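Shown here is a partial selection of chains from the complex, left in place.
Letters A and B mark the chains in the order given here, with residues in each chain numbered from 1 onward.
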Amino acid sequence: MAITLNHEPHVEELARRTATFVREVVVPEEEHHADALAADGERLRLQLQEAARQAGVFAPHVPARYGGHGLDMRSRAVVFEEAGWSLYGPLALNIAAPDEANMHLLDAIATVDQKERYLRPLAAGQVRSCFAMTEPSPGAGSDPSALATRATKVSGGWRIDGHKWFTTGADGAAFAICMARTSGEPGDRDGATMFLVDADNPGIRVGRHLDTIDQSFVGGHCEVVFDGCVVPDEAVLGEVGAGYRYAQVRLGPGRLSHCMRWLGIARRAHSIALGYAAHRRLFGSRLGDLGMAQGMIADSEIDISAARALIMQGCWDLDTNGPWKQSTSIAKTFTAEAVWRVVDRSMQICGGLGMSGDVPLSRFLREVRPFRIYDGPSEVHRWSIALSALRRANSDGATPA
Amino acid sequence: MAITLNHEPHVEELARRTATFVREVVVPEEEHHADALAADGERLRLQLQEAARQAGVFAPHVPARYGGHGLDMRSRAVVFEEAGWSLYGPLALNIAAPDEANMHLLDAIATVDQKERYLRPLAAGQVRSCFAMTEPSPGAGSDPSALATRATKVSGGWRIDGHKWFTTGADGAAFAICMARTSGEPGDRDGATMFLVDADNPGIRVGRHLDTIDQSFVGGHCEVVFDGCVVPDEAVLGEVGAGYRYAQVRLGPGRLSHCMRWLGIARRAHSIALGYAAHRRLFGSRLGDLGMAQGMIADSEIDISAARALIMQGCWDLDTNGPWKQSTSIAKTFTAEAVWRVVDRSMQICGGLGMSGDVPLSRFLREVRPFRIYDGPSEVHRWSIALSALRRANSDGATPA
């Protein structure tokens, strides 16, 4: 079958409907929720998700048996990008982080019972979830092997103790997927296990919201303390000791999903700049007829096209070859930086207006900044990409990139 | 006299005292005033300025006859940079925008009476001021010739009508310096005049605060409406019709002052990143021993050194040759972009911590972003720099940069 870059008609149709839904239903809600998301985010979520169900665009990524559209990664790419046109579009479709990646993980490795108990209500938007992996210094972060939270075997289950932060969505989540060390020491590259922990477990305590530069995640980025948190054996997700492997199962698609969503915001920002450049007059010209503005516009077009193409390559690899592909690191690294450049350029094109709250560009800038850190800093991805390349060079000097 | 790059001892001493004052007195106030500056900024200003007087570091730029240290531009560079270590350092020393540049302008062109009435209390920190030039599209902005606000001659004075925005510090200012067109049409490159307008003039109305990405200017960035605003002939600042020329008198030093202050923030951000990199351990190393982090650290060192050197060149030119020098455009363009890069890199080095409110880096990022727009977008400066270079090429093909 020759190379094909067209989406199937039903996917294009879903993408179109998503685009319309986001523009007509979600965008108008933005101005009412600029500052106070943490407070009333849950109400907004329920309202938008109900609207998405009505519009037939809810849960594009979820298998049909759990009420979704069952899209593969390639098809998600175009739909998620359309959802990303608004910061709240992913929330409306139930494809926001961290829930979307948690659904993916649960579908891949949870038991039947775990799926009924955790995946089904999550996929339906009845509850939210969080993923408790990152820890304050000197714990797990850019270097996951530094994992310091421990799970100790007790009779009939495990006792978890440790301190997490940047646990996105923790405030209000119904459950956490907690990564804890069941063997070895911080610095060891294995020995981690995943646990499902209900929010009403008395051993879990959601702490302060970190006052991050981004502010659009419902439930915030929180500190979470596991303090003598006892869970039963059935709370183990997958196999004991396989946590780092599962983290890759989650992170590969998860980082591409991030790319898709943020690419939507980049397009939105670029569109605002284009609209301004097409009409604003100065120095006797249309702004869009001035060469330096054209240079910035073209660079954003190039960035958007390249990011989209790299995302699709990553999706193809995941769909056909499974996880652990270098292409997802490449797509994530490029897209995180490209999205940042596009939003920054769009602000610059809009001049003073771009600095003001009269357009959402500065909000977007704040939201996309952490993407170069979250899901692996660009430097860690570059390190990983380089090591892959060097291994290839060692095994076969003649085989190129 | 051979080239000398050392400051005179009394200037170095003042810089040292300023550095100590800012670290010991101003920085501790930062955490109490992160979000609510607009509200309680005036109280903070009075408190810090009193402390600065006590410490003998108040008003380094003001002539001695108005109570200041009378530093020239070169000497200001080192003191302002030290003040810039905190967002509120310039406020404390009474060298924050727009007051600092307004003092400079008044000292250069105001009459004796105007100086007593406006400059003296401003220099003493008794009042604040604003500079009302920028207008919403399609008015004066990147292109000052688009000036649309008009001043019409009436008996004994002028009537000003027009709509300004991005009037920094307008809320609470005792007076405005207003740029208005006294002849010609928007698009003409002359015909502007400056007026001194008291805040209690019934014809001036301070409107909403623009919700800008930066939030540290006391009095905000406001819309200001002049509506049948009548001022007496004595309110004319300098000569009728010379407004664009005076704008350069103000902007040349003003943009260098911005550079000095923001360079201080860049150094602060870099210092936070260095402190983190010097101690944070991951992947079995100290962060500061990882090559990619070292590359970012070195780039910030280079950016800071180059910005400082270009600022000094601009100061030298202003001190010895007067305004309208290309070197101030070069210094401003480079510094605005260098400062942005330094803060962004510092965030990246600090990883998740850098995205959080536990360090002020994301706050700094927001504050420095508009510097690539305020006081002339980088693109307008580049246009101006290129035209100067091309004129030089035309007049003498053999004379290089």
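By definition in this document, a residue touches a chain if its C-beta (ideal position, glycine included) is under 8 Å from a C-beta of that chain, and two chains touch if they have at least 3 such contacts.
Only a predicted model underlies this, so the values are computations on that prediction, with no experimental measurement involved.
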item: Entire complex copy count, 2 subunits given; value: 4
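Just so it is clear, only the chains that are shown with their structure count from here on.
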item: For chain A paired with chain B, centre-to-centre distance based on mean C-alpha positions, whole Å; value: 38
item: Complex interface listing, chain B residues touching chain A; value: 134, 137-138, 141-143, 145-146, 165-166, 187, 210-214, 221, 280-284, 290, 292-293, 347-348, 351-358, 362, 365-366, 369-370, 372-374, 377-379, 382-383
